[in-house]
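A single protein chain has been omitted from the complex, and every remaining protein chain is retained in its original position.
On to chain A.
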Amino acid sequence: MSRELSQGLVPIGGATAEIASDGRLTILPDARDGGLARRLRQPHALAKRLFGTPSDAAITLVCAALLAWAAVPLLRWTILDATFTGTTRNDCTGTGACWVFIRARFGQFMYGFYPAGERWRVDLAGVILLVASGLIAWPGLPRRRLAALLALVVLPPLGTWLLYGGLGLRIVETREWGGLMLTAFLSIYAAIIAVPLGILLALGRASRLPVIRLISTVFIEFWRGVPIIAVIFLASLLLPLILPNGAGIDRLARAVIGLGLCIAAYMAEAVRGGLQAIPPGQAEAASALGLGYWRTTGLIVLPQALRISLPALTNEFIALVKNTSLVLIVSIFDLLGIAQAALADPAWVGKTWEAYAFAGFIYWLACFGLSRWSRRIELKAARISH
């Protein structure tokens, strides 16, 4: 009953909340509640909520004024007074945003300095990723587990080969990578390290063997205690030192390893929440049937625990996507970094807000989408258990 309250699934009153490492706290909606949509379908009740009492009316008016004060200029800047077509900054004659800047730099925002002639490789890698994850998410796929496992083994090296090159493809050094593709690459490859390691660490922390438990706990608490920025510094400075010929390790690979190790600790805590939710009777029953530790864990405990911790794992993944932006510190230009770099272009001086707004919007879309998706899984699970 010590750390559980600060992370993982937490019962609050009648409902359940879930707390991720960055403190993201999600209150799981009651599956039986129709929510806002149902309430809005009753216009009479809505009017009463807005103007029922004098104080309600006052709050409504203040909020409406606030909205008008903030939303109207925002709408005018982003859309009504903005310039969308053209090629140079001279085409931006309106008082609103100059989206021409984003158009002109769109390739860089997506691919960084990846050579234009080779960008089809990035697109192909993205399409393969989307198709594969779509197929695996589709319940009708025959032999889904095998397919997922196969995808996990085959796709990461395939992706690296497509992006980096070699074996017949022109080599594109990682310093030419950037933009959205780099954000996606960092997030996915760090997660590929973090999830399996996190599961092992969570099992280690729940182990009955004291040495294993101690090692896992120290590892987890160490990475959770230090800022991610320090982790990125650490990876880029220490990895070359502690490996033979370490200076030859790619800069990007260092960042992936650092992020992966650190996020693994957070993932481990997410899985631990799931492990703790499995009644001990499950493992006892399995071992009564004669299953050993690994088969009990792999066949009985983990499948159930992972299903419970999937939303928490998704939240950790969101935190990871947001934190990849920190590689800016070691001059790797992901989406936010490339926005920052684009501002230095003398042809587009002063387009700060456009660059940040565009980059921020893409981050927001990705993270919000992921959080909605994990919410849906939770709701489904809640419906099944009711």
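Rule of thumb we're sticking to: a residue touches a chain if its C-beta (ideal position, glycine included) is under 8 Å from a C-beta of that chain, and two chains touch if they have at least 3 such contacts; residues count from 1.
Everything that follows uses one rule, which is that contacts and distances are computed from a predicted model.
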Per UniProt record, name of the chain withheld from view ["N-methylhydantoinase B", "Carbon-monoxide dehydrogenase large subunit", "Phosphonate C-P lyase system protein PhnK" or "ABC transporter permease subunit"]: "ABC transporter permease subunit"
Touching the absent chain when the full complex is considered, from A:84, A:113 or A:233: A:233
Chain not shown, touching residues in chain A: 1-3, 5-7, 10, 12-15, 17, 19, 22-27, 36, 39-40, 46, 49-50, 56, 59-60, 63-64, 66-67, 209-212, 215, 221-222, 224-230, 233-234, 237-238, 240-244, 246-247, 318, 322-323, 325-326, 328-329, 336, 340, 343, 352-353, 356, 359-360, 363-364, 367-368, 371
